[in-house]
Every structure is written in C-alpha cells, then in structure tokens.
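With one protein chain removed, the remaining protein chains of the complex are shown where they sit.
Per-chain residue numbering starts at 1, and chain names A, B and C are given in the order in which the chains are listed.
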Amino acid sequence: MMKRRLRSSISTTWQTAVIVVAALLLGALFIAFAGESPLECYGVMLEGALGSMSRISEIMIKMVPLMIMALGVSIAFRAKLWNIGAEGQMIVGAITSAVVGLYIPLPPWLHMIIAPIFGMIGGALWAMIAGWLRVRFNANEVITTMMLNYVALYLLAYMVYGPMQEPGGYNYPQSSSMAESIQLTPLGAGLRVNTSVFVAIGVLILIILFWRSRFGFTVDLLGHGTKITNYAGLNANRTIIWTMMLSGALSGLVGWIEVYGVHFRLLEGIGAGFGDLAVVITLLGKMSPIGILFASFFISALLVGGATMQRMTAIPYSIVDIIQGLVIVLLITQPMIQQKLQARKARGIYVE
Amino acid sequence: MWNEIFSLTFLTSLLAATIRLATPILYAALGQIFTQKAGILNLGVEGTMIVSAMAAFTVSYFSGSLWLGFISAIVVGVLWSSIMAWLSNTMNAVQVIAGIGLNILGAGVASYVYRIIFGVRTLPPQIDPFPVVELPLLSKIPVIGPVLFCNNVPTYIAFLLIPVSWFLMERTTFGLRVKMVGEHPRASDAKGIHVTLIRNIAVLIGGACAGAAGAYMSTAYMNLFTDNLVQGQGFMAVAVVIFSKFRPGWALVGSLVFGFSNALQMRLQAIGAGIPNQLLLMLPYIVTIFALISTSRKAEMPSAYTKPYVRMER
Amino acid sequence: MESIAVEMRDITKIFGHKAANDHVNFTLRRGTIHGLLGENGAGKTTLMNILYGLYKPEGGDIFLKGERVDIQSPEKAISLGIGMVHQHFMLANPLTVTENIMAGNFRKRQILLRKDQFRREVLELAERYKMKVDPDSYIWQNSVGEQQRIEILSVLFQDIDILILDEPTAVLTPSETDELFITLRELVDDGKSIVMITHKLDEILQVADEVTVLRDGKNVGCRKIDETVTKRDLSSMMIGYDIDLDLQSTHECTGDCIALSVKDLTVKNDKGLIALDHISFDIKEGEILGLAGVDGNGQKELCEALTGLRPVEAGQIYVKGDDFTGKNSKDFINAGVSFVPEDRRDVGLALDWNIANNLIIKEYGTDAFSSRGLLLRNKIKSHAKEMIERFDIRAIGEDALVKDLSGGNQQKVILARELNGLPSVLIANQPTRGVDINATMNIRREIIESSNNGTAVLLVSADLEEIIQVSDRIAVIYDGKIMGILPGRSSVAEIGPLMLGERMQRHDETASA
Partner (left out) sequence: KEQGGNGETTGDKLKVALVLPGKKDDVSFNQAMFLALDSYAEANKDKIDLKVVENMYEVADIEPALIDFASQDYDVVFGHGFQFMEPIVKIAPKYENTMFLLGTGYKTVDNSAVYDVHLEAGGYLMGVVAGLATETNKVGVIGGADASETFRGHEGFKAGAKSVNPEVTIEEVYTGDWTDTVGAKEAAIGMYDAGVDVIWHSGDGIGLGVVQAAKEKDKICLGNVADQNTLAPDNVMTGIVYNWVTVIENIFNDINAGKFKGREESERFYWITIENGGIIYAPIIDPKGMLTEEDKAKIEEVYQGIKAGTVEMPEIDEPKN
C-alpha cells in the first residue's frame, strides 16, 4: 500500500514536471516572438525565484498567505461548498484586525493575540454571510462569494478613504502605520519574511490534524451530500455555516498577516488577486494539506520568478500572465494523463 | 436632489445607460445558458471576452469594417473557448481552475498581441464605433423610444438573441439534448446522445456569445481597446445565468438589474447623494445578491453541473 | 446460423486490475428469453454494457446474425436494433416523461421537437403494452415502479430486435412483474430476442427459455430451462456450492415491551401533499413487522418520519415509551433507532468514500472511534476489518471505495453499520433490492438474528416473498393508510388485495394485538 502510494506520487511528480516544461516551451514561443531570448528570460526567472536567500524570502512572503488561504478554501471545497470568496474574506479580516492595532490600546503581547483573532472573526463573519444565504435561501455560494468579494473591495476602499484613513495623510488611501511593537518581526536582516512563517506551519499542522478530527470528518461527510449528513444525525445546515466560517477565518487570518507583516497598515490593493490563486492552489493540491503545501510553493515561485523576469528583461509584462496561465491550464490535464497511462499499463498486465 | 431623480430626462438617461451596460452581460449570459445547462461551469468567460474584444478591435481597425471585426471576434470566441471545451470535456479537468487559468491566459494574450500589433503610441488607436440606429417612428415614443429604439445594431441583435435562444432551448432537439446532457450524461449516452459533442457545442456557443460580448465592448460600447475593458462582466454573466435559472428571458432581467443598479450608482454619485462613492459602488453587487436570493429558493442546478462525464465510470 | 441473434465470443473486460468479464462466451437465440444469472459483481451488467456499446472490451468479438460487428457506442447499438433497460434508471428527473422518452428517440436529422405528436405516440404505445404512464408528469413525480415502466416504454419506442433488461423486476410489484412478463412474451412472439438479468430465480424458471450463469467474470454454464431445473440447481451454479434457500423460521417474538409505537401519524411528502394519513401501529421488542405495499404509498415518508428526517404534521412517535415526536435524527440515533434507507446510493452511503468511513458515519463522535476530538484511525480500521469479516463484504479491503462495490456489497456495508451494536429499533426499507440470492439470504438472516436479540424491526419491502418469509406480523400500506395488519405467514392471496386498496375489516383487533 505504502509502496504503491509512493510510486504513484513519484510518477505524478514526473508528469507534473514534464507538463511545466511543456508550458514553458509554449511560453518561449511568445518570448521569442517578442524578440527576446527565451533561454535568457527563463534563466532570469529561475534565478529570480530561487537565486538567493532574499528570493526564497520573497517566495515565503507569497507562500504564507496563499497557503493559509488555500487551506481555508480547501475546507469549504471538501464540503462541496464552492467558496471562491477567499479574497473578500481576507480583506474583511485585514480591516477587522487593523481596527485592533489602530484603535484599541493593548499591551503588545496581548495585541499579538487579539489582532489575529479579530482578523479571523472578520473573515469568518464575511464567509458566514454566504453560508447563511445558502442555508436560508439556497443561494448559490459561487455567486454570493464572488459578489461579496467586490463588496469587500469597496468596503476596504471606503475604510481607507474614510473612517480609517491616516490623519494628516493627504487623502492617500491608507491607514496609519501599525506600531512597530505589534508588527510581525522579520526572520533576518534585510529579509521581508517574518514570523508569519511559523503561523503558517502551525496552521498547516492544525489543518492536517483537523482532517483527522471529528469536525473534519463531519466536513468531509458534508462533502458527500446533505442527505447523508442529515441521515448520519448531523445538522447539515449548521455544518454548512460552520464550515464556511472556518474557511473564512483562515482567509481572515491572512488579512492580519498582510496588515501586520507585509504592509504594516491597511491600504488599497491588499487583496492582490490572492483569492483566485488560492482556489487554483487548493485544486492543484487536490485539497490535501500536503498537496497544498507543494502547490503553494510552486505557484509562489512562479509568481516571484515571473515578476523578476518582467522587470529584469525587456519582455512585455503580459508574458508573465501568459506563462502563468499556460502552466495552470496545462497542469490540470495531469490527472487525465496519469489515468490514461495507468489504464494502458493495467491492460498490458492482463494481456500477458 | 429628488426632483432631479424624478425628471424625465434623468429617467431616460438612466434607462438608456441600463441597456448599454446590460448588453455585454446579456450577450455572454445567453451563451453561458447553453454551456451551463450542459453541465459546464465556464468561469473563463472574462478571458474569452477580452481576447475577442482585442480581435474585434484589431480587425475593424485594419479592415475598416466593423462587421468583419464583429464576426472575427465571434470566431475568436469559438476558438478560444474550444480550449475550455478540450479541457473540460476531453481532459476532464477541474472546470473552475480551467476557467481561472484561461482568464489569466486570456488577459495576457490579449494585451500581448495588442502590444505586438500596435506598439506603444502617444495616442491610442481608435475606430469609429457602431453608430446609433434610430428605428423610424418607434424611436420617437417618449422615454421608451430613446431607451429601446436608439441603440446600435449589436444591441438590437443581443435582444433578438433572447427569443432565438429560448427557441433553441425549448423547441429544438438540440435544446433537449443539452438539458439531458447536463442533467444525466450517462442516460444521454445510453440513449445514443453524443455527450462530448453536445457539451463541446454548448461550450462553443458560450464562446461565440462571449466573443460577441467582447466585440460589443471594443467596437460598439467603446471605440478602442484597453487591457481592462472587460472589468468583471464575464463573472457577472455567470452570475446572471445562475440567477436566471437558465431561462433567456430571465437572463435579460438579470442583466438589466445589474445594468440598472450600476447606472443608478453613477448618477447618484454625480448629483451628490451624500453617500461616499465607495459605498455606492457596492450597489450593483449587493443588488445582485438580493436578486439571487429572490429566485434561489427552488433553484435547480443541472445534476451533472461541473462533473465530467466518463463513460467507464459509474 | 439464422437462429442465433447475438453471439459474444471471448469477451474480456478489465477494470483496474480485475477482470469483470474473463473470456466470456454468450449466445442469444432468436425469439427466446435468455436469463442471465450471477452473484453481485459477477459481471452481468458489464457483459451487457459491452453488447450495448457502453463499455469497450479489451478482447473478444460480437456477432449479430452471424456478422461481426463493432459496437463502439450506444448510438451504434441502437442503430443495430439493440435496446437496453439499465439497472440504474437512465432518466433525467427534472424533465417530463415525454421529454425523457423523446430524447432517446429523435428521428434522423430532426431539428424541431414535435412534443404533441410525440406525446400521442407515447400514449398509443403505452396503451398497446398496457403500461399506464402520465406523459406530462415529471420523472421525480413517478414512483420507481412507474419509472421502470417509462424506461421500458422508452426502449420499446426504438425499433429493436434485441432487448436487454438489467434487473427489471427489482422494483416491480408481483402483478407488475406478471404484466411485464406478458409483454415480454408478446415481444418474443414478434420475433424479438430478450436478455433478462435478475436475482430472482423464480422468474427465470417462470419466463426464461435458457439461462447463462456468470461467476466471478466467467461463464460457468448455459442451460435450457425445463421442468427438471430447480432453483437449487441455479443457485449452486451461481455460487459454486449449495446454499440453503429456506430460512429456518425459528423466529418467535418473545418480548412484551413495545419498542416503537406510532399514533395517528400524519406526514407530508416533498410536494407538500399528505403522504401518511393518521397511521398507527406498535412493534414489540424482538418483533418483525413487515410493511407490504406497492412502492410510493408512503413507505419512504414513514421511514423518514420514524428516524427524525422528516417533520411530523400530526400524531406521535414513541420509542421505548418516550415521546420522540419532533426530535431530530441525532436523537433517534442515540435512542438506538437504526435505518436502512431505500435510496442507498444517495442517502445511506458516501459513494466516493471508503468502506471504513462509511461504517462509522453515525458513530465517529463516540469514544469508540475518537478521543479528544481526534479520530482513532487504527480503531476505525480494525472495526472495518471486523465488519467486513462478519458481514462477508467482498472488497479488496477496508480502503476500497464504496462506489466500486457491487450493489449487494454496498447493501452489506449499510447493514453492517446499522446492525452493529444491537439497535433497539431497525427501520429497513427494501434491504435486499438488487441483491443477489446468497447475499439476500444473509441479510434476511441478519435481520432475524438481530430481532432474536431484541431489536424491533420494521421491514418495508415490495417483495411479498420476503415479507412473508421474515415477518411476525404484516401491515399493508396503501395511499398513506394502513389497510390492515395480518399475522405472519399470511398468503399472497390474503395480502394482495389490501395492497391494491381493499380495506380489511378486522383492522383494529390485530393492530393492537
């Protein structure tokens, strides 16, 4: 059993690698057509992603929020609740956690406990709206979470232009800075990556445990249908709401990390398109915590390398999008390719 | 302020804007009705639209023919969505990621090709967009005339497509096949319906309509192409389809609700309603949620929604 | 050669690492009804799916009237005159009967739907074969029996030579079955050839001309059916050894305590109509009450109400004397009320999950399987192994996905879960539907066994033979009302009329007996 699993994960890795190379080759056509050297550009991209400690630090900066959000999304997805509103939940979490830092005077140690909790509550409540609409009105959560993303974006804009704007900040869309004592501390001189890495590791372990816990089992059960959930003596509706809240709480936690560890204030653009990427990572990682760990690393490296390539070479900025799109689109064909290969093998065995 | 709101010109302007803003969503939604009813959730409408908008603009610019541009956009929409068809129906890929991936790819490709073709210019290339065609007599009716009968031809076409799609869905064998395939692909297969073929066609119809929506944006609504020309309209179209429960008439209602709240929001800002603009900007999305609630009670998604069909599996 | 309609030679089909059909030969003679027998998972459906073009075999050839054909799709099969009624209904619920039948029967190059004309044709055909259907009703409004008729009608609409029926009688009442057999005879007389898969040996003896038996993917023999063939012959062919087809009716209700009591229960169905109309009955500890009735007369709603899954409009439910009216399913579970639902694939099982998880979905929160909020994987695993052993679940292991099990084995998973830990009440709805003869016997034995240990059982079944064989008392339900309660071992002749709505006079005495 163990051996079989190992062998299949090795072959998955291989196929994934081949697919990524294929996507890069396709991308190379675009680069070449724009009059640049693909080899050179990809060299810059690779170096830009993994070339130095500070590069790894940049990957972590992206990976921490993406992984936590994807873990949150995976909770909802495994219950077959298509929560694509991670971004909105993160934004609301950022707002609520920023409120603590800006307006509630607390000793720093207490603050470090309260602020993330506020972030999680914010994200959870935002997600709960969609859960409640689903339970109460059978409103499709794909749409409600999508719409709530937009609402959250404008809510953030309202906050940073309105009530939470930095006093004396000349109307720029941002809040005052968080006191240094309550910011997340960098892990090394000159590095941006900070103690949120430990938060991410903690969340990862908790989620691994979560799937072995009773409530995790309930969430999984809900994924098999509301009928069987009710049949098993559970309240499917209540489970839907709790699952959404838990899912949103993790995104809200990311809001806290971004405010206290990356930007040190609330500002527009804090969502940064993480919501869509979290969905991609969740599904690429097949909704398992370890899969999400690897997928988030891969996507983050792709983002960081791509951004470097864009600024260090003369390619049009859109090529980075093209390469990312190609990688994602081709990667999702991997399960099918694997299936085909396995079927061929099985047939081979029998024919002998 | 209130007397301004209740003036006739305000109303006419508001409703005319509603139609303008609703049209691209209506186009895309009508196509997605077929796609989604066949069981495919294509979140990549946005990407299809931007690629087609670019194609329509480019072809119109060089050929001088808006219609050639419009048709090219439809062709490009079909070609682009055939990637989605391949991913979802042949490779059985996860449809949600396929859509998101194609959106990222589409944004990149549209921007890239535009830049390669047009380079960096001091002023953006422009075309003369589809002109307004006032229908004789009808356009003279107060309020209704200027709202409904003073539009460009692509808008009229979009409205004509409503009965056409209804007919296709309810009165033809193709429509029934689409429903069957979305509801119970295995049964369809057993009844001799070619599931993959029907699903592919349904995705391509969606692509063609998204193509028309894109063309509308760059050659009818605007007269130029920018990277951000399609801001969330593709997603709105997907929302409208679910709201409409796959009925073309209701897709119109959904598009109008969105268009109306968006148009209203801008006008409330303009006349100084005293509400912060960021809060007004939320309006269309909140209204969409309420609209969804009002129709969701018994919403029936196709049973095989987002599920790939594999003959060998049970 | 002319007399052979279909010949399948050397058919091999692999799923994963298992051969579902292993070099199977099969011959269907023209103008005959050919029974296809085998345990659950023997490969019957697979073989017929290959003939119908749904599955592509790894090896083997198919000959129609002596000519080799390549059937890559159902479309092709249909064009060759093959029709198939599938084991699991191939109907789209939100569409109407007409639409469903129509979808499989478009004329070539037809573009416009001609609903009205089609509707008329449906009615005509229904008339001809004496099958009553409402062409404008939605599929979900029809009972399973009606749905089966719709399936058959839909196939008859096609221009068929060869008709495949995969367990058509599993959901039919005896009289419906008889009607079906008459229809089948008519078809055969018209020169058509029929393959019928069933688990009911009586039916083979009754209607088939020949029978082929599959075991473990292999053809283990083909026989002509004549007076000399007995059920025992067939079952031992199927299984490879003799089994006991009679249940020792050692069962005797001993308890006095009333475990489940229903008073004036009124319940609505999904459509908001009255499904149960002031129903009352009691079940004592250790007693098996059989509930006979044609499908769709309120059985489903009754079971759901008795397990807290459906709200009660009026009346009371008492479990071991306590009022459980309005309690939720958790309360019922905690009170030891077990439930084997009719719809096992949707309600009772998480098909995409493994056996081990399916076995604990009601119990994972207890100390037996979790501690400090975390599940105890080893305990879950060893529990699964134990259950697989005890209930003879045929699977590669506790990790096997339930969807990969045969219907009979899926049913055993449910029973293993529901009978484990000796429930005080067992509500079993159609527990042996679609289950092979061997497994059926085992399931019935398990039910009797648990009632011997004190469980009160409500056995809902459309299979009168089952009801008669197992029950201590027999209630008959019709249109949401109890038509009467008969003693055990009543005959079909006594029960039959009640099932069709004739009320019994001595209703009250027996009800409270």
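Following the convention adopted for this analysis, a contact is a pair of C-beta atoms (placed from the backbone, for glycine too) under 8 Å apart; a residue touches a chain by one contact, two chains touch by 3 or more.
Predicted model only: the values in this text are computed from it and were never measured.
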Visible contact partners (per top-of-document touch definition) of the missing chain: A, B
Absent-chain contact - pick from A:Val262, A:Ala301 or A:Ile332: A:Val262
Residue among B:Ser139, B:Thr172, B:Thr196 or B:Thr226 touching the omitted chain: B:Thr226
Where the missing chain touches subunit A, by residue: 40-41, 44, 47-48, 51, 54, 58, 61-62, 154, 157, 161, 168-174, 177, 190, 192, 258, 262-265, 267-270, 272-273, 304, 307-314, 317
Residues of subunit B (touch criterion as defined above) contacting the omitted chain: 4, 9-10, 12-14, 16-17, 20-21, 120-124, 126, 217, 221-224, 226-229, 231, 262-263, 266-267, 269-272, 277-278, 281
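One rule holds for everything that comes next: only the chains that are shown with their structure count from here on.
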Rounded Å distance, subunit A centre to subunit B centre (Cα mean): 28
Subunit B-subunit C separation of Cα centroids, rounded to whole Å: 46
Contacts with 2+ other chains: residues of subunit C: none
Touching two or more other chains - residue numbers and ranges from subunit A: none
Sites on subunit C touched by subunit B in the complex: 15, 52, 54-55, 73-75, 77-79, 84, 86, 89-95, 99-100, 102-106, 110-113, 154, 403
Subunit C partner contacts - residues on subunit A that touch it in the complex: 1, 209, 212-215, 217, 220-221, 224-225, 227-228, 230-235, 346-347, 349-351
Subunit A-facing residues of subunit C, complex: 12, 14, 16-17, 19, 58-59, 307, 309, 328-330, 332-334, 339, 341, 346-353, 357, 361-362, 364-365, 370, 373-375, 377, 399
